[in-house]
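This is the structure I want to talk about, given as structure tokens.
In this view, the complex is presented without one of its protein chains, the others remaining in place.
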Amino acid sequence: MAITRHESKGILSKVVEANGFVFTAGITPDNTKDDVTGQTRQVTKEIDRLLALCGTDKSKIISATIWVPDIRLRDKMNIAWTEWNGGQNLPGRACIEAKLADPAILVEIAVVAAK
Amino acid sequence: MAITRHESKGILSKVVEANGFVFTAGITPDNTKDDVTGQTRQVTKEIDRLLALCGTDKSKIISATIWVPDIRLRDKMNIAWTEWNGGQNLPGRACIEAKLADPAILVEIAVVAAK
Partner (left out) sequence: MAITRHESKGILSKVVEANGFVFTAGITPDNTKDDVTGQTRQVTKEIDRLLALCGTDKSKIISATIWVPDIRLRDKMNIAWTEWNGGQNLPGRACIEAKLADPAILVEIAVVAAK
């Protein structure tokens, strides 16, 4: 099986393709001055970019895992989530609370997509 | 690759099929008056139903992620886990602590299955 790794540096690849599937790393925002809605917009924009590197897009996301450092952020995260997918081609999803690498990061999302 | 989404509504699809694999969302119980054993019974029953929608069943689960809001609930969750699979066709599994969408939810399970 061919494996294609994109933007490998340091400890991880940002996205990896294998056998028709695409796995992103847990993607976090660059600018942590935004609130959770703004941070989620950054993350979903970055996921769009990574999926495009693999020749696929958000319409083919199968599964998503979303971590927020306080579960009460979920509703404001969902605002950007729904803006992004427009309620179309929805993946399976789990959203759970977890402390993340930096306390200023308010959301991290990893997805599995088909291509 | 064909993608089939089942019970898509709002923010997620309950289960998605692609290329011979099936990914459920993180499934939570409807009735949170049950203890964790009872809630796990509800969740595994719902997973059975979702896998059946995709033409597969619990004997083909490859991987499971289980979240509990207090890791000490693990043993009582495992009672229902073992009732369900009878120690047969066991998936890879991770069970970790995480706060979930509602404090009354005592277990959430997502699985990947083959079909």
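By letter and in written order, the chains are A and B; residue numbering begins at 1 in each of them.
We take it that a residue touches a chain if its C-beta (ideal position, glycine included) is under 8 Å from a C-beta of that chain, and two chains touch if they have at least 3 such contacts.
All of these numbers come straight from a predicted model, not from anything done at the bench.
Asks: Tell me where the left-out chain touches subunit B, residue by residue.
Replies: Missing-chain contacts on subunit B: residues 19-21, 60, 62-63, 71, 74, 78, 81-82, 87, 89-98, 112, 114-115.
Asks: Residue by residue, what part of subunit A touches the chain that was omitted?
Replies: So the residues of subunit A touching the unseen chain are 1, 3, 5, 8-16, 18-19, 21, 23-26, 65, 67, 98-101, 108, 110, 112.
Simple rule for what comes next: only the chains that are shown with their structure count from here on.
Asks: Could you tell me the distance, in whole angstrom, between the mean C-alpha positions of subunit A and subunit B?
Replies: For subunit A versus subunit B, the centre distance works out to 21 Å.
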